[in-house]
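Apart from one protein chain that is not included, each protein chain of the complex appears where it belongs.
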Amino acid sequence: MLLYLVRRLLYVIPIGLAVSAICFSLVFLAPGDPLSAVLPADASLELIEKLKADYGFDRPIPVQFGKWVARAVQGDLGISIATGRPVNSELARAISNTFVLAFFACSFGFTLGLVLGFIAGYWNGTWLDKVVTSLAVAGVSVPHYWLGMVLVIIFSVFFNWLPATGMGAGGSSEWAWDWEHLQFVILPAVTLSVIPTAIITRTVRALVADILSREFVTALIAKGLSDRGVFWHVVKNAAPTALAVMGIQLGYLLGGSILVETVFAWPGTGFLLSVAIFQRDLPLLQGTILFLALFFVFLNLLVDMVQTLLDPRIRRT
Amino acid sequence: MHTMKLLAGAFAAAQLLAPPLASAQSVLRIGMTAADVPATTSQPDSGFEGNRFTGITLFDGLTQWDLSSADKPSVIIPGLAESWTIDAKDNTKWIFRLRKGAKFHDGTDVNADAVVFNFDKVLKKDAPQYDAKLVAQTTPRMPTVMGARKIDDLTVEVQTSEPDSFVPINLTNLFIASPAAWAKTKNWAEFAKSPVGSGPWKFVRLVPRERLELEKNTGYWDAKRVPKTDRVVLIPMPDASTRVNALLSGQLDWIEAAPPDAVAQLKSRGFEITSNPYPHTWPWQLSHVPGHPTADIRVRQAMNLAINRDEIVKLLGGYAAPAKGAVPPGHPWWGNPKFDIKYDPDQAKKLLAEAGYGPGKPLKVKVQISQSGSGQMLPLPMNELMQQQLKQVGIEVEFDVLVWESLFNNWRIGAKDPKSNGAHAINVSFATQDPFFAFARFYDSRMVAPRSVNWGWIQDPQFDKLVADARGTFGGKERDAALGRLHAYAVEQSSFLFVVHDTGPRAISKRVTGYVQAKNWFQDLTPIVMK
Partner (left out) sequence: MSAAAVDVREAASAAPAAQFAPTQGYWRSVFSRLMRDKVTVICALVILALILMAVFAPWIAPEDPLKGSVMKRLRPIGSEGYPLGSDELGRDMLSRLIFGARLSLVMGIVPVLCALGIGGLLGITAGFHGGRVNTAIMRTVDVFYAFPSVLLAVAISGALGAGITNAILSLTIVFIPPIARVAESVTTQVRALDYVEAARASGAGNFTIIRVHILGNVMGPVFVYATSLLSVCMILAAGLSFLGLGTKPPLPEWGLMLNTLRTAIFQNPWVAALPGLMIFLVSFCFNLLSDGVRSAMDVTR
């Protein structure tokens, strides 16, 4: 098991490098000169050369990549072309904002998913199961950006119960864990949690139904195992897979928040990404994607390791 | 202090959920259309919305617009300069006498050295404070200004490349920043993190991409314009429906460019819609680059005749006026053009046929447009409607949709630049309050990239002569007449596809009182009182 864990850990290095290479190569997919959108119209040739040198665009591509990775490893992701501010500082604020959103979306989605999944699995085949299952299919089928719009129409426009957009009057810099600020997170978090909720519901339902249908469990129940005992048995057996799915869902949530953050003007990584795309701010684009992708790689690693520790029988490659 | 801000900020947002909290500080929260807080380097980006919110708030120019009247067209009044004269012997030299006692927010004096320092930041290439990013936002708006020199502590001489009667108007675009504040880091990007000017509002803090907070400058040199509100919070919100949502749910007190579709809802919820025609034109600027179909005057005129402007005004809920040129008939610069811009699809088809286009050979036009932006109104639906209308006369339009900031940059590189993707037109709305902005920069053959925004590469000696005449005429009436001749020729040439003039709809909460919507791109926030 230790050997497996070490191998799994080492495997992250080539993957991480390759992921960085893809992020880096996005520059070359982009049509046109990345500096074009921001160079002053009357920039002299010397200035253009100087800016290119500042951004390192005058070097051969492998050298550029090497330097980029070397700097990225040290935590320096370059300077945003559009704003002239370090990508790091732009990213840091956005990450903390996205984490706030993800925290609520996960807390809400995971809890609801676990409860619903357990109910559906426990009363497998009943009408309750059917309702929950249908809801879960609807949950994975709904375009969440549309759902966000509908929630805004209902809760902000019609009833004026909840604020529609943003992170509060003070922006992210004055975020506090009180109701004045928390009300802003409700609609985006609920919207963002729909898919994970549905997926966790489906996973847990299948796990619970499967465990309960195993012969030795039915035998135990027949022998008079208490409800509590059954419950713990199910939890123990379902936990590794459920945890793994939740971990992966957290990654998707972060990577996929762009649409929801756009609808709600939530100043997180997704919002930053869409700004970077439309301003053709490539250092910012690369930096944001690199962070999200590496975070996802890391999360996968963590999930594998936790799962291995919880249930040594599992060997994922 | 911190708590106070929180309370004040949360007031409106929480009004339906929690009992209203008393606030000691009055705060005005504005939703801008820009995608980011405009640069606070003293020379804002994001077009005139930038000047509106991070220019004239924090800084002063030597001259400024009088924004105190909602009825009269705004005029140039003294700013940091008390008065100015042109050198009688040499019409390329202007003498500006500075106001005594004006101070920057850091307490240092606004004197001739400070003013020259700010001219040098964009004009003197070897000055340490020279910065290419600032240059891009400034020199295209004052193209004849060559430099400035100190005569004495309160007198500055400005040198121009040619006699130019527009200089006092152009200089509203050069904002005077504190040299002492710059000297702390010798870097404008750092300066932008806590900018220091002499304007009616002082910088409090900036959260990039989220908000800019300003507070009143109680020591402002013009006692009449000391702000009556304690704080202003400016929030970038490029998406129109996001702005409306935020206003409806009480996160804002004021939004720029209220979308016409939301007006009914906003009114029914007690918000006020203010609007006032101002010198603005929403056009397609057409390429005159040889080889482009729009280089043919018949095509340009046909395009002008193919647009049903009444429908566009209707689309905008009435918050616009049909354009017959860069300025409306009756304006001092109107000049009675012989070509009448109106909706006449039959004539348009005829002109196109003469130019060699028809059902067998449709005319294809590529246009660069933005998704949002200062003065751009509702760019996507308006352009889509024009696309439909042009299709009726056989013109097929393809769009290149950019973000506002990128479109603005593309405007400066001109139609010939490969980065323009071969576009035949660009949709950048512009101000017509200043003759340089309204005319000179578009038609003067020298104003092509990289100097200014003669985007379409117009190289017409007749235009050059008319522009030079207007520039060199220093008397008011005579200059208007010269500008009228220039405008008439521009309309006859149909160098633009003129569409509408904006009326600047803003949606404002009932708590905002004292606001006077000037007939101008810029608006004064100082008289506003929050109830």
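For reference, chains read A and B in written order, and residue numbers begin at 1 within each chain.
In this text, contacts are C-beta pairs under 8 Å (C-beta built on N, C-alpha and C of every residue); 3 or more make two chains touch, one makes a residue touch a chain.
The shown structure was predicted, so the numbers you read here are calculated from the model rather than taken from an experiment.
Considering the complete complex, the chain that is not shown touches A, B.
When the omitted chain is restored, the residue from A:149, A:182, A:221 or A:310 that touches it is A:149. Only one residue in the set B:227, B:259 or B:325 touches the chain that does not appear here, and it is B:259.
Listed residues B:312, B:363 or B:528: the one in touch with the omitted chain is B:312. Taking the whole complex into account, chain A touches the unshown chain at residues 14-15, 18-19, 22-23, 26-27, 29-31, 133, 137-138, 140-147, 149-150, 152-153, 157, 195, 198-199, 202-203, 206-207, 210, 245, 248-249, 251-252, 254-256, 258-259, 262, 273-274, 276-278, 282, 285, 289, 292-293, 296-297, 300. The omitted chain makes contact with chain B at the following residues, 239-241, 244, 259, 261-262, 264-266, 311-312, 314-315, 371, 378, 380-381, 383-385, 387-388, 391, 399, 401.
Rule of thumb we're sticking to: only the chains that are shown with their structure count from here on.
In terms of their C-alpha centroids, the spacing between chain A and chain B amounts to 40 Å. Across the complex, chain A is touched by residues 2, 5-6, 8-10, 12-14, 16-18, 29, 35-36, 132-133, 135-136, 139-140, 189, 205, 207-211, 233, 235, 237, 239, 242, 245-246, 248-251, 265, 371, 402-403, 405-406, 409-410, 412-413, 419, 449-451 of chain B. Put simply, chain A touches chain B in their complex at residues 32-33, 36-43, 47, 82-85, 89-90, 93, 152, 156-157, 160-174, 176, 179-180, 183-184, 265, 267, 272, 275, 278-280.
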